[in-house]
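Note that one protein chain of the assembly has been removed; the remaining protein chains are unaltered in position.
Order of writing sets the chain letters: A, B and C. Residues in each chain are counted from 1.
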Amino acid sequence: MESRIDATGKHYKTLNQEIISGMNGGTTKLILDNVNGQRYIGDALEGNQEIIIHGVPGNDLAVFMNGLHITVYGNIQDGGANTMNEGTLVVHGSAGDTLGYGMRGGEIYIRDDVGYRAGIHMKEYGDDRPIIVIGGGAGNFLGEYMAGGLIILLNLEGRENCLGNYTGSGMHGGAIYVRGDIEKQRKKIKARIVPVQNAEAEELNHYIGRFSKYFDRNPGPVRPEEYFKIVGTGARPYKKLYVGV
Amino acid sequence: MAISLKLPEFLVVRDKERCIECQVCVNQCANEAHIWDQDLEQVVSNDVACVNCHRCVVYCPTRALRIEEWKQDFKKNANWDGISIKQTYLQAESGGTLLIGMGNDKAYPIYWDHLLLNASQVTNPSIDPLREPIELRTYLGRKPDLLKNPSAFREELPPQLQLEVPVMFSAMSFGSVSLNTHRSLAAAASELGIYWNAGEGGLHEDLFSYSPKTIVQVASGRFGINASMLKRAGGIEIKIGQGAKPGIGGHLPGEKVEEDVSRTRRIPYGSDAISPAPHHDIYSIEDLRQLIYSLKEATAYERVVGVKVAAVHNIAAIASGIARAGADIIVLDGFRGGTGAAPLRIRDNVGLPAEFALAAVDQRLREEGIRNEVSLVIAGGIRNSADIIKAIALGADAIYIGTAALIALGCHMCQKCYTGKCNWGIATQQPDLVRRVNPKIGRERLVNLVRSWEHEMKEMLGGMGINAIESLRGNRLMLRGVGLNAKELEILGIKAAGE
Amino acid sequence: MLREGKIRIPSGCAVSGIINRKGQVFSGIDIVDSIANMRERSNGLGGGFAAYGIYPEYRDCYAMHIFYDDIKAKEDTDYYINRNFEVNLSERIPVRKVKVIENQPIIWRYFLSPIPRRIEDVGGDEDEFMAQFVMQINAMIEGAFVASSGKNMGAFKGVGYPEDIGEFYRLDEYKAYLWTAHGRFPTNTPGWWGGAHPFTLLDWSVVHNGEISSYDTNRRFVEMYDYKCTLQTDTEVIIYLFDLLLRKIGLSLEEAVSVVAAPFWEDLDDLGPLKSRQLRNLRILYASALLNGPFSIILASGNGLMALNDRIKLRPLVAAEKDECLYVASEEAAIRAVAKDLDRVWAPRGGEAVVGLLEGKSDLLSASSSGRKIAGKCSGS
Partner (left out) sequence: MKKVVAIKEYCVACGLCEVYCATVHSRYPDSVLKAFKLSPQKPVSRVFLEKSEQWSGGIQCRHCKDAPCIAACITGAMYRNRDGIVLLDEERCVQCSTCVIACPYGLIKESDMGGRKVLLKCDLCYQLAESPTCVTYCPNEALIWVEEGETL
């Protein structure tokens, strides 16, 4: 069942209540029009429903979300997919800062750029493995303190500075794949840089394939030499920092 | 290899007349300070490994053991004392930041011990708790503005935590402490009608039945946080800071991240669990509001959302901001607050006494007319029922105990929690050590502690002629200061003894 | 020695109150006899009366009774009064020479109509204007103390035994439909007239016996709502509490009673789900307004009186009825002293209010002190 909500002038509390009642009423595809700044859309929601957002949703879109498929036609603001557990967020535009903070699972596809601190503190356990695929570039601190999961930065415009400074600092799990030339960006990266293996191409192709399907943009099949991979410096990055008194 | 200049801290004193070579001490020491020597056929000591946790002392069936300070005099120097010299050696050898467990142990003034309580004599009667009702029940949570919403009492109030005693077990994460410690705390809290805080490491699935009495913590690492856990919990606490290490995050070392911890926190086995200093979605007070309301939205406004901050210099203004950001409870953690691990210099030198923070915040919120709308919980170094009564008279709604609860469970304050080798089975994930806390015994001991305090609190209240704890809240006339200067009295908002 | 207000002085007491519910007025002789009967309960360091219906010719004016330590204090106060009010009458309160009454201040009374513009300046709420004006005088002007300021009522109090105070103020010459009285037993006192009971605000008056152990909790609570506790007495905080609950917040008298003498948690379960929820919520919301410790009080307004003691009845209270008259007092004998044949005598339970309202009134909150309005001109001659 499909339904629509006009979000014009609605406070987030009202809008989110309407979304929940729509879902409870059996809506499987919910279209939100004229969204502009309403926070917490999809907050802690569970299920397989689809939400399509036209406009600019407010901060903490899909926060604690546990399922659902959200598509945004427009940019999203800060805190997107904050501590998200499961589900998919597809953004036809760019994301603000702190995308996917503490994300535990699910997938995020951003057509254009992400702001500062994307994928900070992403986690991973068993089958729960968060994925972020970014079409453009990223701001500083990408993947900081990353403990698991996957970030793929496609750099479709081929920018030389698609990475920000301090990428991967404190990283101790997961991986960041970047398409582009390593040499110009090496000093921005605060974790270990390793070449991409042929065996990894299949997984990359899987997620890049989805990206292409969502946005109709395709960097082509993965050739490992076009990418480099950033991984943590070990499971215990600060092991030697301390000495017990 | 260059020689180490480290000296043992403790001396294992073994009374040979009493030792029966039963090796119980050997079996109990995870640090291997007691070793069975096959050739000598006797137990020998490795003093340098001893952390003075008393496990062997308590377990020795013939009382043959005693631990002493390793007395090594340095040339007298009021500036460079032995501790400073030894710490310098340690850092010169390791290049490490000094790490320590438990709360600040420096001899800063303890203001609780400079406060005296009142009692009734003649002009009003004291009340005998053995015969007359004395009520300690306390509700924590947001209260509507009485002037703006005078008929709020006719409706359902915003969610409240109901405490039968104004005491809660403060946040100690699974990972930092053992599952059996959590089991003991959870079971005791449920039996006592209070809340326990599961800390920032999530809630182990075995403890889901205790969820209604559990406060779960949302900290910067966001470990173990998901929608169903938020909805299941009795309350939610956003941890901004901790009294033992204000402004500092935490690292749970990978060796404590065993299978259960890893599953509960949703991080890979054996990897460090890093909580950065700030929440990366909170760089300003309005961001705190954003997180508070994301949690309220996530739980359909049916859960209390508190915010815990370390007591720091500008705490009154900070607390006011937190109240205005929509927090239902503000937790102030004083600089004596405990921790599983903190950088020593931070622990010993940063923050404020909980007493001052409480007095300043309570007064400030009153001056702004919003004290009634938010609950104030104080933490950090509360040792006994008198501390609690004094905290409530200064203005707290309830208090958190952490260290006191651990001591009830057997902690002997050796301050080595960060090693993961807690001989008392508390701050460890090593399976053979975890077994040392039997949750049945743990629960009983915690219940005993709080019940004994409960009676003591009633005695003190009755003595003041008060039969409901709310009539003590902020009742600073019931306090007088001894040995405090005028400025300290002013900050605490109390009179001097004799005034 | 520090004056009351600079220091907190606990005291024991006797209280008495009489109302003619038909509104018929009677002289102060009965109330003086009643309180005099309990002479043992006071020590000569404080006595006083509140009387309602005594100024019918000025019934629309604020009757302000003020103690002045000296003429300077009066001049300072007059300046503020003249800026804010139209003064319909200003005179010394007539007193009788009584040998044992000494050190009396200058005791003045005014009949005043507020200047409407001044009320508008502070938001248009006349009651709030009056309450703030009185608290300002008491807090700011050294040597001036407003003993009462309500309409058609007055407080007559001083240092001495209550019967001597009654004689001094010539209460036999006043006629009221409602009288309350107080004999005080302070543990020490600098002998300041302002410290005697009743304490008043608007047309509220309170006489009180006992000591509130929750004083500082209550004080700090009311001070959040713009009250200034200048006396550090329980009576003062009690009247502010009731003013806050009844006038500012708008609770009913019954609700206010269940705030200040809240039922025990375990007693709530027996009251049915709706009632118990509301009482629970009231107690949660108004935790700091619970009056804890021994007390019996008589709260009066132009509409009637309410007598109440604490929830575990640590102080005595007796009530009695005879025709349209309701009597309340610390001791039954104090009632019998002025009314031999009573229809009914009873001891109210702890926390159970005895309410005596004028016919036709449904609440204690007087019309003159409810809601915003701008005063008209005083109708007095």
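Basically, contacts are C-beta pairs under 8 Å (C-beta built on N, C-alpha and C of every residue); 3 or more make two chains touch, one makes a residue touch a chain.
The shown structure was predicted, so the numbers you read here are calculated from the model rather than taken from an experiment.
In the full assembly, the chain not pictured is in contact with B, by the touch criterion defined above.
Annotation: of B:V13, B:L130, B:A300 or B:I441, B:I441 touches the absent chain (contact as defined above).
Here the missing chain is touched by one residue of B:L5, B:I20 or B:A300, and it is B:I20.
Even with one chain removed from view, chain B keeps its contact list with that chain: residues 18, 20-24, 27-28, 59, 61-62, 425, 431-432, 435-436, 438, 440-441.
In the analysis below, only the chains that are shown with their structure count from here on.
Separating the centre of chain B from that of chain C, both taken as means of CA atoms, is a distance of 48 Å.
If you average the CA atoms of chain A and of chain C, the two centres end up 67 Å from each other.
Among the residues of chain A, none is found touching two or more other chains. None of the residues of chain C touches two or more other chains.
The residues of chain B lying in touch with chain A in their complex are 87, 90-91, 94-100, 220-223, 225-228, 230-231, 251, 253-254, 262-263, 265-268, 270-274, 276, 280-281, 290-291, 293-294, 297-299, 341, 343-344, 415-416, 418-419.
Touching chain B in their complex are the following residues of chain C: 8, 10-12, 187, 210-211, 213-217, 220-221, 223-225, 248-251, 255, 262, 264-266, 277-278, 281-288, 290-294, 311-312, 314. Residues 12-13, 16, 39-40, 43-46, 59-60, 63-66, 78-79, 82-83, 85, 98, 101-102, 104, 117, 120-121, 123-126, 128, 144-145, 147-148, 170, 172-173, 235-245 of chain A touch chain B in their complex.
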